[in-house]
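Missing here: one protein chain of the complex. Every other protein chain is in place.
In order of appearance the chains are A and B, and numbering begins at 1 in each one.
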Amino acid sequence: MALLETRGLTKEFGGLTALDGVDIAVEEGELVSLIGPNGAGKSTLINTITGQLSPTAGDVTYAGTDLVGMKPFEIAQLGVGRSFQTASILPELTVRENIQVASFAAEHGSFRVNFLRRRDSFDAVQEQTNEILETIDLDSKADMDAQSLPYGDKRRLEVAIGLATDPDLLFMDEPTAGMSPTETEMTVDLIGDLLTDWGMTIFLVEHDMDIVFDVSDRIFTLHQGQLIARGTPEEIREHPAVREAYLGGGDGA
Amino acid sequence: MSMDTIRNSFDGDSSVLSWETWNQIKHTERFVFLSSVLFVLLFSYTFGRAPVISDVFQGYHGLAMTILIWSIFALGFNLLLGQTGLLSFGHAMFFGTASYAAALFAIHVYNEPLLVVLVGTLAAVTLGVVAALILLRLHTVYFSIVALAIAQFLYFLAREPLVEVTKGINGLDIPRAPLLGLVELEHEYSGLVGTLLVNNLYIFIGAFFVAVVALITRIRKSPYGLIFKAIRENETRTAFVGLDVWRYKFAAFILSAAIVGLAGGLMAVNTQFAGVERLYWSVSGDIVVMTVLGGLGTLAGPVIGTFVFFYFKGIVNGFPTLGNYWLLLLALSFTAVVWAYPDGIWGMLTDFTAALRDPKELLSNARQRISDLVSTGGDR
Partner (left out) sequence: MSIDGIVGFLFIALSVASLYLLVAVGLSIVFGSLKYVNMAHGVLYLAGAYIGLLIASSEEYGGLLGEAGQVGLGWGFVPALILTPIVIFVLGIVMERFVAKPFYERDLLDQLLVTFGILIAAQEVVAIIFGRTGTIYPRPEWLTGAISLPAIGTPPGMSAASTIRVLVVALTLFLILAIFAFFKYTDYGLAVRAGTEDSEMAQMLGIRVGRPFLLIFAVGSAYAGLAGVLGGSLFNVTSGIGMEIIIPSLVIVIMGGVGSLRGTVIGALLAGLFFATATELVPSMTRASIYLLAIVVLTLRPNGIYPSTEIGQ
């Protein structure tokens, strides 16, 4: 059984159909990418799966659990993590604290009465936070305010927060947007590590076609709210509907 | 960092008596606790009776107790606004309700100060649960204004329809009762204790002040302290890492209500009175002014803000000529702080002392601030 599955997922805003009967299935341990031109409904799809929007029709199941009607924090607690497109960090907290918040959520669930216990006595949380700081190479900047980080670092912190929730399935919304070539390369390496070393399943939304074709096991193509193609990178590259709708007829992206 | 390691580093080398060591010490719980004890020990004396200094302040003992109680109120309010980012414009509801509950319990059931304060706190918590169910569905300004509406509703309710219970604008008088049936609160000490603390009532209130400071310090150092700040910064993101934002806001709201309720109960014991004006919007407004003026989100800020407020209200008010302008001066300072210096008086003090250590940074900060003002002034 697939780890994540949507059936006939539809979302309408007023008269506008943003998602039109989308069926996708993501297997455990694979990296799938979602591509499509601007306004194709990519963000709506992620928002609908992760509980920010409720679908007009259709089902979403994760590891056999029906996600429709669940709140974002409940879905996150099931093991569905998310990093946002625009760096959605906590600006006035330090880098370490940003990651710690997510680590607490991973360590002790959505709510716990522990306001009389000191943070630094939660060893597991501290350990996980340090591990992620190292993984994402932000340990030298751990005590800086998040808002004072350079742009590329903010994006990496964004990914780090997603990681710290200790997800089994991680949605990454354009993780390399606005990054320098070096940073992009680091992020691509990181994605590889997450798959192999951390055993995660990754759902990537990305504009950079080189990255998409390079790292994906499978690719979904969304166009005007409909899924027009799915398959391996080779299949997608040659798919006539994709070339027509997205790659602009032949010369790639 | 434990006190032992600090002490060791003191013994070792005099150069470790650096700003860095100080920065670590001042954030330890023990330091905060000892500071608050010291503050209570010296406050009334410095403010009211110390030679030379007290002449400057022209203060007195009763005002010192009022300031301690309102500081508890401000600390409780700050937990919600400064830590969690929820601006309640109706916190008088907890102060006033707790005061009434304390007075009614003392008059009709049993008059023992500790129990009376506890009843006040519980009444505020109960009201907090009901109010939270209404308010936590609302955001930003909606939250603020509806909180104000609830407080105003309770004010007018207490004033007329419930006049049988509350005695309307006359209020309720509470006889003075001994603590635990043994200790007279108005017993005055002689000697050093008398010089510093005067009477048991001050010790009673001061002990609660220290306890509240310790409680809030602990909350700030617990996971809650971090999660409250995260909610203040970005509620959506906090939900997406898997935290139940509603429940944490609920917790912040109830903790805040409890601390404010404690202040309300203490106020009833202190003044031997509970009245409808403690529910009025101006009480909610005053606590906003004190907390923001002193410095949001810090421990010292709300206490300093309370002191400044009451210094103006209780003392500047009595000055010839200038006295007439006390509230205007306060309102203008408050407006100026929100407008240009959101960190408040405490923020100014810490910035200033930090700058004294590093004059270069002071200069660059000042330049930055001026250029910010010029540029934002231009395109806004």
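Note that a residue touches a chain if its C-beta (ideal position, glycine included) is under 8 Å from a C-beta of that chain, and two chains touch if they have at least 3 such contacts.
Since the structure is predicted, the reported quantities are computational estimates derived from the model, not experimental observations.
Taking the complete complex into account, the chain left out of view touches B. Residue B:292 is the one among B:132, B:172, B:292 or B:316 that touches the chain missing from this view. Of the listed positions B:193, B:331 or B:348, the one in contact with the omitted chain in the full complex is B:331.
Touch with the chain that is not drawn comes from one residue among B:148, B:172, B:185 or B:198, which is B:148. In the full complex, chain B makes contact with the omitted chain through residues 85, 87, 89, 134, 137-142, 144-146, 148-150, 152-153, 156-157, 159-161, 163, 281, 285, 288-289, 292, 324-325, 327-328, 331-332, 334-335, 338-339, 342, 376-377, 380.
Throughout what follows, only the chains that are shown with their structure count from here on.
Chain A and chain B have CA centres that are 42 Å apart. The touching residues of chain B, when paired with chain A in their complex, are 218-219, 221-227, 229-230, 233-234, 236-245, 247-248, 251, 255. By the touch criterion given at the top, residues 50, 52, 71-73, 76-77, 82, 84, 88-93, 97, 100-102, 104-106, 108-120, 122, 161, 164-165 of chain A touch chain B in their complex.
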